[in-house]
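Before I ask anything, here is the structure I am working with.
Every protein chain but one is kept in place in this view of the complex.
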Amino acid sequence: MKRKLPRTVQEFMAYAWAMEVEAAERYAELADQMNTHHNREVSELFAKLARIEGKHRDQIMAQMGWTRAPDTSSFRWETPEGPETTDYSELHYLMQPYHALKLAEHNERRAAEFFERFAAANLPADVRAAAAEMAEDEREHVRLIEDWLARYPEPEAGWDEDPDPPAVAD
Amino acid sequence: MQQTESPGAAPPPRHTSVSIALAGSGGAGVMTAGNMLLEAAAHAGYYALMTRSSGPQIRGGEAAAMIRISCRPAECMDDHFDVLAAVDWENVHRFGAEIPLGPTSLIVGDPDQGEPHEVFTRTGAALAQVALKKMAKGIPDGRPNMLLLGLVAALVGLPDEAVTRAVEKSLAKRPAALVPSLAAVAAGREAARTMPRAFPLQPPPPAATQRWLLTGNEAAGYGAIKGGVRFVAAYPITPATELLEWMSPALAEVGGTLVQAEDELASINMAIGGSYGGVPALTATSGPGLALMVESLGLAVASETPIVVVDVMRVGPSTGIPTKSEQGDLNIALYGLHGDAPHLVLAPNSVADCLRTTQWAVRLAESLQSPAIVLSDQFFGQTRAVIDRPAELAADAGAGRVVAEPNAAGYKRYAVTTNGVSPMAIPGTAGVTYTADGLEHGERGTPSSQGTDHLAQLDKRRRKLELADYGTLWADVEGDGDLAIITFGSCTGIVREGLARAHADGVKARLVSMRLLAPAQPARLAAALEGVRKIIVIEQNHTGQLFRHLRAEYDLPGKLTSLHRPGAMQFNPGDIHRHLIEWSRT
Partner (left out) sequence: MTEALTHTDFKSDIKPVWCPGCGDFGVVNALTKALAKMELRPENVAVVSGIGCSSRIPAYTSCYGFHGVHGRALAAGTGLKIARPDLTVIVTGGDGDGYSIGGNHFLHACRRNVDMTYIVMDNRVYGMTKGQPSPTTEPDWDSKLSPDGTGLREFHPMVIALSSGANFIARAFTGDPNGLADVIVQAVRHPGFSFVEVLSPCVTFRPEQRDWKKIVKPDAIKPTSDIARAARRMLRDTGFDLGVLYAGNRKPYAPRGERANRDASVLEARFTL
C-alpha cells in the first residue's frame, strides 16, 4: 500500500499518535513476555516505557482536543512497523535492562529522525512546524533514555548463557 | 427339520425354516438371483436372511448366496443347508465349510458343468441334474440363474406372485429383461417337479407389524440419523463402506452432509471438528481403520467432544479377512486408547438392533460428551434380512447435548460438576468462547500440568459415564435357572436359537446379551446373575476377549467357562445346542 503523506496538522498528528499507540502496546506486550519468563527487572522497565509512551499518546489527544481516537487504519509506515515500535525479534529472555534501554534509545532516535524528515519535507508550513516540535520532543526523550542508560553498565559477555538445555512442553 | 419323501408320494410335511445356497461363477448372476429369492420370501410374508460369499476376484469370481427363509424371525443361519443349487461348480468347493449339507439335503447341478465336488457329495445329499444352460438357451435371452430362482422357489413353495413381484421390482430399470426372466423362472418352476426332494414351507403367520428389508449397515445408518447425526466423514473400508454409501444420500435428504475423507485419520478428525461445531457427527470403519483412529478418540475424550464410531468388525488381526465376521475388536474398543480414557462401547445384538443401539449410542455420546464405539460386525453389516419393524428409542430418550447459554457469567467449559457433565459452548454463541484441548487442562480449559487438575478432570470424565443411567437397554436378560450364558453381538442370535433347542432337551439357562460393554455395569450384571452357579461366555474370537474382560472388571458368581471360536468359523445353533448340553452336565 502506497504511503500517503499527511497534508494537514490533523493528519500528521494522527500519525504521531498512531506511533505512540503502537509503541505503548508493544512495550506492554514485551513486559508480559519478560514477566512470563521471570525477567522481572526488564519486565518492569518495559512496563514503565509502556506507561511513558501511553502518556505521550494521551498528551497528543489532549493537545489536539480530540474526543475520539483518529482513524489510522489506512496508515502504513515505511518500515514494517512504526519508528518507535520494538521489533519482536530483538528480545532475549535473559536480556538485561541495558539491552532494553538500548532498544528504547534506538526507538526514540528513529522517531526523532522520522519527524525530522517531515520537518524538512515539502509540506505545508504548519505541518513542518508540528513535525519540528515532535522531533524536539523525541530528542528530549533520547536524552532521558541516555541518562537512564547511564545507570546500567554494558553487560559482560556471557549474559545470555543458560546452563540448562531447552525444556519441552508438548 | 423333518424327513422328505420321493415325488409321487403323499405331499411332504411342511417346514418352518429352509436354507438354500445358490452358487456359480463368472457373471452367472447368483447374487442377483439370491436377492430376488429373498425378496420373494419377504413378499410371501416370511422372515428371511441372506449372506454372501465370494472369491477374491472383483468380478467373475466364484460366488454363493445363502438364504434362510423362516416362519419365525431368524437371526442366524441354520446348521445346514437344505438345497445347494449351482449354475456351475467353478471353485464352489471353496465354500464347502460355509455350505454344510446333510443326508436330507438336495444338490442341484447342471450336468454340462461337471460334477459337484466331493466335499458336498460325501455328505449323503441327493444329487439332481438339470440342464440349466441348455434350457436357458432355449429361452430368448434366458439366463440360468433365473431358472434356478424359479426352481428353488418352487421347491420351498413360494407363491408364484411373490416371485414375479420380486423379479419385476428387481428389473424395474431393465424392462427388456423382464419377459425373458419370467419365462426362465417359469421354466425353472416346471423343472422343480422332477426333483427327488422338496422342502415346502408352512404358510407364514399373519404379520403383526410392518416388515422391513435391510442390512445391518443400513439399520445402523438410519439409527444414527434418528439419533441426530447430520455430519459424517467417510473413508471406505470393507465391510463398512455400504453404511457410509447408504448415509450419503440419506443425509442429503434430511439436511445433513457426508464428506469423503482422504484417510481414517482425516475422517475421525473431520467428524470431531463437525461435532465441536455443534453438529452430531459419526464415522464408520472396520478394525484397521479403528486402529488408526484411536489417538483422535483420545482427543475426543480429553476435549469432551461427542463422536460415534461404528466399527463393522471383520476378521483380524491386521488386514485379516475383510469379508468375514469376527468379534475381535473388543480389546481395542475397550482398551485401545492411550492413557486413562473412559468412553462408551456398545454392541447391537441383531440386524434390527443395529438401529436402536446406534441411535442410543448417538444420544449417549451427545449427552455425555464422549466418544462411543459401536461394535457391529460383517455378519450384521452385510446380511440382508426381513425383519419386523425394528424398535427405536423413545422420542425423548436422552437429554442430548447440554450447551452453554450466551454470556453465561463465569463460564468454565470443563467445570467440575457433580454429575461430571459440564455445559458445552457451541461456536457462534457469544461470551462463552473457549479452546477445546487434548492437553490436560483446568476448568477453564487452559492447559495445565498440575496433578490436581489432572486428577480432577480424570475423575470428572469417569464420573460422568459411571453416574449416567443406562436404563434397561444395557443388556437383554432372558430366561431363568442357575446356569447363565453371557454373550454379545452376532453370537446372540445363534445362542438364542441353540438355547431354545437345548431348552427342548431340558436344559434351562439365562441369556445375558450385553449391549453396553463400557462403562462396566457391575451392579446390573450382578442382579442379572443372581442365583447363578455356572456361567459360560460365548464369543467369536480366538482369545476369549469378552471372557477376559468380564473376569477383569466383574466379580462373577460360580464357575466360569469360555466358549470361543475365531471368525470365518461361525458357530451355528447346533454347535451351541451340543455345547450347552455337555456343559450343563459337568
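When the chains are written out, they are named A and B in that same order, and each has its own residue count from 1.
Following the convention adopted for this analysis, a contact is a pair of C-beta atoms (placed from the backbone, for glycine too) under 8 Å apart; a residue touches a chain by one contact, two chains touch by 3 or more.
As the structure is a computational prediction, the values presented were derived from the model and not from experiment.
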Pick out which of B:Leu299, B:Val345 or B:Leu511 touches the chain that's been left out of the picture. B:Leu299
From B:Glu75, B:Glu90, B:Asp110 or B:Glu218, residue that would touch the chain that is not displayed: B:Glu218
Write down which of B:Pro56, B:Pro175 or B:Gly255 is the residue touching the left-out chain. B:Gly255
Residues of chain B in contact with the chain not shown: 42-43, 210-214, 218, 222, 225-226, 230-231, 233, 249-250, 252-255, 257, 259, 261-263, 265-279, 281, 295-296, 298-299, 303, 386, 389, 425, 427-439, 445-447
Where chain A meets the chain that is not shown, the residues are 1, 25, 29-30, 32-37, 73, 76-77, 80-81, 87-93, 95, 165-166, 168-170
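What we mean here is this: only the chains that are shown with their structure count from here on.
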Intercentroid distance (Cα basis), chain B paired with chain A, Å: 69
